[in-house]
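All remarks here apply to the structure that follows.
Note that this complex is displayed minus one protein chain, with the remaining chains in position.
In order of appearance the chains are A and B, and numbering begins at 1 in each one.
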Amino acid sequence: MTKNHYRYVLRLGDNALILGQRMTEWCGHSPLLEEDIAMANCALDHVGRARLLLSYAAELEGEGRSEDDLAFVRSDREFENFLLCELPIGDYAFTMARQYLLDTYHYHLFTELVSSSDETLSAIAKKAIKETTYHMDRSRDWVLRLGDGTEESHERMQVALEGMWNYTEELFERDPVDVQMIAEAVGPDPEWLHSKWQADINATIKEATLSVPEKKWSLSGGRNGIHTEAMGHLLSEMQYLQRTYPGLNW
Amino acid sequence: MLKGHFPLWEVFVRGRRGLDHKHIGSLHASDADQAMKSARDTYTRRQEGVSIWVVRAEDIHASQFENDASFFDPAEDKVYRHPTFYEVPEELKL
Partner (left out) sequence: MVDVMSFTDEQCQFDAIIEAEEKIEPRDWMPEKYRLNLVRQMSQHAHSEVVGQLPEGNWIGRAPTLRRKAILLAKVQDEAGHGLYLYSAAETLGVSREEMMNDLLIGKAKYASIFNYPTLTWADVGAIGWLVDGAAIVNQISLCRTSYGPYARAMVKICKEESFHMRQGYEIMQVLAEGAAAQKAMAQDALNRWWWPTLMMFGPHDSESANSQQSMKWKIKRQSNDELRQKFVDQTVKQADHLGLAIPDQDLKWNEERGHYDFGPIDWEEFARVVKGGGLCNDARLEARRKANNEGQWVKDALMAYAEKHSRSDVDQVA
């Protein structure tokens, strides 16, 4: 197995882990009791997916590391998630807009990964696609409801989309890792994903009476370990116990 | 409708194929779609169901306690509706 294959799977795992970590922040604090439960369900799917992917990444790496080694004792510069996943949760409009953008991305990604030449990845994708189909249905509902709800919710949803739009192009970048994975039929071409994603997002934004933001910059770096400042704080919380008491069982 | 007060929905779940939908609880939601998704997330997280109904609580008409006597007691003496009322030869296994 190649280093690129490891990094490809690691990136998928990091996206699930970091987004999942953010989602858990709503637990006990969300706007409705029903939402405490629903959001936790989706977060559990993400944590579960992170475990499968990071375990598999560790296996590909072949250095005897575990899912927890990868999650809890790597530094900021070694995480390769999209920046969009790590941004602070913001208000519920920001949270649900981000979920929707990423759910839609994952929906198309996992649909393709089901037929990956990598059988393990294909098996993970078969499980993930069921979860993601529901997640996307749910987050899309929220974008529609907040977009076409009150004046205030409309405004908040529009602001949320504007605030994250500069981070969306990173989802579809193609670097040597992707090029090799496309060549080996492990993963799909990000450009192809981009067109599918864009069509869905545009339709939903329109239906939600919102407008597609204008992209001013393309902010990226996450996949090469260049993160926002929020990332260090997320990790210092998440990794606290493993860092304070190295090498123990929990 | 009071501002921000969500209607109450009653939730019915079919545990597995072949069973009736059974009342399992209630929740609050702004519309049927949200009620359905909340019901899924709240009441089937341990694989309790294969099908869900959600019904607005205000759409359910219930019999009244005051009518209990006239509604239900008259069935009491209709013992001939039950198979055990009849004496037939046991060996025929009717």
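Operating definition for what follows: a residue touches a chain if its C-beta (ideal position, glycine included) is under 8 Å from a C-beta of that chain, and two chains touch if they have at least 3 such contacts.
In this text, all values refer to a predicted model and were calculated from it rather than measured experimentally.
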item: Touching residue (missing chain; options A:67, A:178 or A:200); value: A:67
item: Listed residues A:10, A:40, A:87 or A:171, member touching the removed chain; value: A:40
item: Hidden partner chain, residues of chain B it touches; value: 1, 3-6, 8, 25-28, 30-36, 42, 45-46, 53-54, 62-66, 69
item: Absent chain, residues of chain A that touch it; value: 17, 21, 24-25, 27-34, 36-37, 40-41, 43-44, 47-48, 50-51, 54, 67-68, 71-72, 91-92, 144-146, 148-150, 152-153, 156, 237-238, 240-242, 245, 248-250
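Going forward, only the chains that are shown with their structure count from here on.
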item: Centroid distance [mean C-alpha coordinates] between chain B and chain A, Å; value: 40
item: Interfacial residue positions of chain A with respect to chain B in the complex; value: 32, 34, 37-38, 41, 134, 137-138, 141, 145
item: Chain A-touching residues of chain B, taken from the complex the two chains share; value: 27-30, 33-34, 37-38, 40-42, 45
